[in-house]
Structure formats: structure tokens, C-alpha cells
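Worksheet: one structure, shown below.
Of the protein chains in this complex, one is absent; all others appear in place.
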Amino acid sequence: MPFVNIRITREGATAEQKKQLIEGATQLLVDVLGKNPATTFVIIDEVETDNWGIGGQNVTELRAAAKNSSTLV
Amino acid sequence: MPFVNIRITREGATAEQKKQLIEGATQLLVDVLGKNPATTFVIIDEVETDNWGIGGQNVTELRAAAKNSSTLV
Amino acid sequence: MPFVNIRITREGATAEQKKQLIEGATQLLVDVLGKNPATTFVIIDEVETDNWGIGGQNVTELRAAAKNSSTLV
Amino acid sequence: MPFVNIRITREGATAEQKKQLIEGATQLLVDVLGKNPATTFVIIDEVETDNWGIGGQNVTELRAAAKNSSTLV
Amino acid sequence: MPFVNIRITREGATAEQKKQLIEGATQLLVDVLGKNPATTFVIIDEVETDNWGIGGQNVTELRAAAKNSSTLV
Partner (left out) sequence: MPFVNIRITREGATAEQKKQLIEGATQLLVDVLGKNPATTFVIIDEVETDNWGIGGQNVTELRAAAKNSSTLV
């Protein structure tokens, strides 16, 4: 009965991509630990880029800076 | 000083229902553990049905399937 | 399919009390929102009193101070 | 590589204030524990006032009551 | 820069299995959303079976009951 919480920035993940995250995370728990998928929960939280920081900067700024570079975050 | 986080799918819970969840969860901590309600926090997160999976399927799909059945989730 | 996370300080909650929290939180979701108990998860986290702060002080200190007063937290 | 999750009520925090929270929380981990800011995450969740309870009441009610008093929450 | 929190019951997951969860969850975010693994965090929380409830019962009880049946949770 695992619970998986995936937090990503809100930057256009599609319904199809979110389905793949749910399927993939559920299958991972089945494959590695033999968990029952019927009682495996996955919750995806999409967070505004202003509300997510890394290295002391928010992702809005990081994305703007990355336009001039090849940095992938 | 307990902290309670209730996560539900965003499917039309009313302000009144959410008040009842806050009151009920707070009272539960008072009744069972004698906690002080004044320092008991309750946070309700409402999650899009596309973003919640169970059994490897998202709730949007489960709700559509349930229309043809009596399954309650 | 709600998910409830109850966080309390680790101060001797018994297995019986934790059962009551699980039962009570599950029933609350049934009563207020008509949720299916079979797919309702409750997770209790017990947090060391050194690791929980309120008002800028940790609970270890608050408990020591409260011994000389009637404050309930 | 710390992870900091700050939850506040959604009551008009500006992008600038949220930047300050991200910078401040990141710096705190550097100052106290010598953590590497480059791998420090901060996520801010803004929660509707109907969805946050304290003392068994939601913040929407507490804010209305506070208009007639000097209580700060 | 995703953040994945996997919560499982504390029932003997090995260091090797936890490595596989970390690798698998990281790869899932790369495959589905093209995220940078270098800034992908995975945290596994192992929860005591007394502290996890489903269907209003804790997992300690469910495991005891399951010994006499083929139920997988």
C-alpha cells in the first residue's frame, strides 16, 4: 500500500504524461517490492515556478537564465 | 500541537464540508490524545483527478468507468 | 480515496490510541464526504520533540517550561 | 541537499516576498548546517483560507473575526 | 528538478531495493518529462505498520489477518 507523491513544476505536463507517471510509479513499487497496485496511490503536485527554489533562486528566474544557455533543470 | 493534512480529490467539496473536516479532525486529536485544539492545524489539499492515481489509473478514468458500475472510490 | 497524514510529537501515544486515530480519521471522511473507507489511507508520523518547533521554540523546551505552569500544547 | 516546504495561506504573498522566502530558507541551511545551496530545494505551497484550520476554525472565519480585534495569526 | 516522496511500510526493504526505487523513480522523470536527473530528489519514508491505516485498520492487523488468507496489500 505505498504512497508516492511526485512534485514537479507546473510547466505544461500533459494529461498523458501524468498518466505515464502514475503508471510508472505504480509499476516500480510492484517490480521492486512486490506491492499490490490496487492499494498504491500516486499524487502529482504541480507547483508554480515562482514557488519552487533551487540554489536560492526560483525556477522562473532559472528558466529565463537558461534561455541563454544549455542548462537543463 | 498536531498537524493534520487531508488530501482529497477536487470534486466539489463545499466550504461547509471542509469546515466539518477541520472541526472533526481537530476534535479527534482532542478526544484521543488530549491535544490542545488552539495549536492544532488542519490543511486540506484538493487534488485534480488527473493528478491522483490508484491501481495505476488516474481518478478521471476511474470515475468514467464507475459511471457504468456501482464502484465507490 | 482520501489520504490523511497526522503528525504528532513522539510522546508515548499507544498502539490503541493510534488505532483510534486511524479509525476516527477514516470515519470522518466517510461521514463528511461519503468516501470509501477501503481506499482511505491514514499515516501517523511521530516527531521527536527536539524536531518540532512552535513560536520559535522546540517542544522539548516548551514541555520543560510547562511543568511549572498549566499550559497545554 | 535539504528540502524545505513552506506552507502559507494564499493571501497575496508577492513574487518578491516568495523570492525572499526561498533565499532566506536556503541561506538558513547554509548558515546552520553548512549545506550546499546548489542542491537545496524550497517549495512554497499557498493554501486557500477555507482549507486551513486552526483551533477547529478555518482561516476565512478567523480573518473575519480578527477584523473586529487585534489578533494576528 | 522533481521531488519524489515514496512512503512504504517498514517491513524489511533492503538497501538494494531502496536503491532500485531511487534509480527507478529518477529514471521515470527523465523518461516521461525529460527532467534533469542531477536535480531530481527521491526521499523514501518507512512507516511503522502500527502507524499506517487503510480501511480503518492498521497494517499490523491487516498483516495478521492476511496470514490466513491470500490478500496482498
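By written order: A, B, C, D and E. Residues from 1 in each chain.
Criterion: a contact is a pair of C-beta atoms (placed from the backbone, for glycine too) under 8 Å apart; a residue touches a chain by one contact, two chains touch by 3 or more.
What you see is a predicted model; the values in this text were computed from it and never measured.
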**OP:** Give the labels of the shown chains that the missing chain contacts, considering the complete complex.
**Re:** B, C, D, E
**OP:** Just the residue numbers, please: which parts of chain C touch the chain that's not shown?
**Re:** 7, 47, 50-58, 60
**OP:** Name, in rising order, the residues on chain B that touch the hidden chain in the full complex.
**Re:** 1, 3, 39, 41, 43
Subject >> Residue ranges of chain E at the interface with the undisplayed chain >> reply: 15, 18-19, 22-23, 25-27, 37-46
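Please note the rule applied: only the chains that are shown with their structure count from here on.
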Original post:
What is the minimum number of touch steps required to go from chain A to chain D?
Top reply: 1
Original post:
Which neighbours do chain B and chain C have in common?
Top reply: A
**OP:** Could you work out which pair in D-E, B-C or C-E copies the interface of A-D, where over half of the contact pairs coincide by residue number?
**Re:** C-E
Subject >> Between chain E and chain B, distance of the C-alpha-averaged centres to the nearest whole Å >> reply: 21
Original post:
What residues in chain C touch two or more of the other chains?
Top reply: 1, 3, 25, 39, 41, 43
**OP:** Name the shape of the chain contact graph, picking from line, ring, star, complete and other.
**Re:** other
Original post:
Name the touching chain pairs, please: which are they?
Top reply: A-B, A-C, A-D, A-E, B-C, B-D, C-E, D-E
